[in-house]
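Supplied in structure tokens, the structure appears directly below.
Apart from one protein chain that is not included, each protein chain of the complex appears where it belongs.
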Amino acid sequence: MTPDVAAVMASAGTHVPAVSADTYAQILQFYARHMQLLDAGEAEEWAKGFTEDGVFAQNVKPEPWKGRSHIATSMRRGVDRLAGRNVQRRHWFSMVVAVPDSTEAGDEEAVRTQYYAVVFETPHGGKASVYLSTTGEDVLVRRSGRWLIKHRDINHDGS
Amino acid sequence: MTPDVAAVMASAGTHVPAVSADTYAQILQFYARHMQLLDAGEAEEWAKGFTEDGVFAQNVKPEPWKGRSHIATSMRRGVDRLAGRNVQRRHWFSMVVAVPDSTEAGDEEAVRTQYYAVVFETPHGGKASVYLSTTGEDVLVRRSGRWLIKHRDINHDGS
Partner (left out) sequence: MTPDVAAVMASAGTHVPAVSADTYAQILQFYARHMQLLDAGEAEEWAKGFTEDGVFAQNVKPEPWKGRSHIATSMRRGVDRLAGRNVQRRHWFSMVVAVPDSTEAGDEEAVRTQYYAVVFETPHGGKASVYLSTTGEDVLVRRSGRWLIKHRDINHDGS
């Protein structure tokens, strides 16, 4: 467990600040809608779920993707590669912990999340299986009434 | 992505109307309780989660099941077939997006959902695995304080 993770999760014996039920429901639905876009192959629409200066880091990539435009282009390549393989992927996010993020000051509301994600994969005419398992940590900000990803850090299990 | 899906998901850049946190929590629990009934083999109780004129369509079936009574009878056959195979199935619904449904007018509250579902399967004495992966779209209506499925459309991945 990284120090950062430890700080957010806090001790089970300590009171943990929480987001409201409204915010929690919004975030679960933001994740659902956002990943439904990706699994539908809508890489550019999916990239709009990041801030203009958003960062998408993964432990299986040498460098983070920085900026919405770069994120869109990079994911478009991934989506197109997958299209040639005729498999349907489904990204599931769950086990979401969301806490107010006081380090992201300024006027906007920010939330830090920690979650699990798995990807299921079904080949055309074939059987579904688990493709991979990860943990994730996001910094989300609310702008004009909707949530955007300012920073995402994905750690693939087994790497 | 079908036009219908696109309309509900809307662009990631557009404000999306949302149900309340109360309604969202109710729907998650309705799905949980409803599928717990099915996995317990209670086909008739499960069918009561549909309206009297409810419709259950699946892309792997030539015709939708229409009406609670027909849905109950059809699912009873599936449950009984499964009982002979000595496996335990678990239906998981997640990644649920819920939006108020203004097309279902009248006096009752209606919600349109989009979600992912997987079925896990464990044979007696054997190992759990993913049985299948689907997407789903429901029209739910609230009657006498509880949610019922008016229309369900399930699309199995890989079909």
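We call the chains A and B, going by the order they appear; numbering starts again at 1 in every chain.
The criterion applied here is as follows: contacts are C-beta pairs under 8 Å (C-beta built on N, C-alpha and C of every residue); 3 or more make two chains touch, one makes a residue touch a chain.
Keep in mind that this is a model prediction, so the values were computed, not measured.
Touching residues on subunit B toward the chain that is not drawn are 20-22, 24-26, 28-29, 31-37, 40-42, 45-46, 48-49, 88, 90, 92-94, 120, 122-130, 144-146. In the full complex, subunit A contacts the hidden chain through residues 1, 5, 9, 11-13, 15-16, 18-22, 24-25, 94-98, 114-116, 118, 129-133, 135, 157-158.
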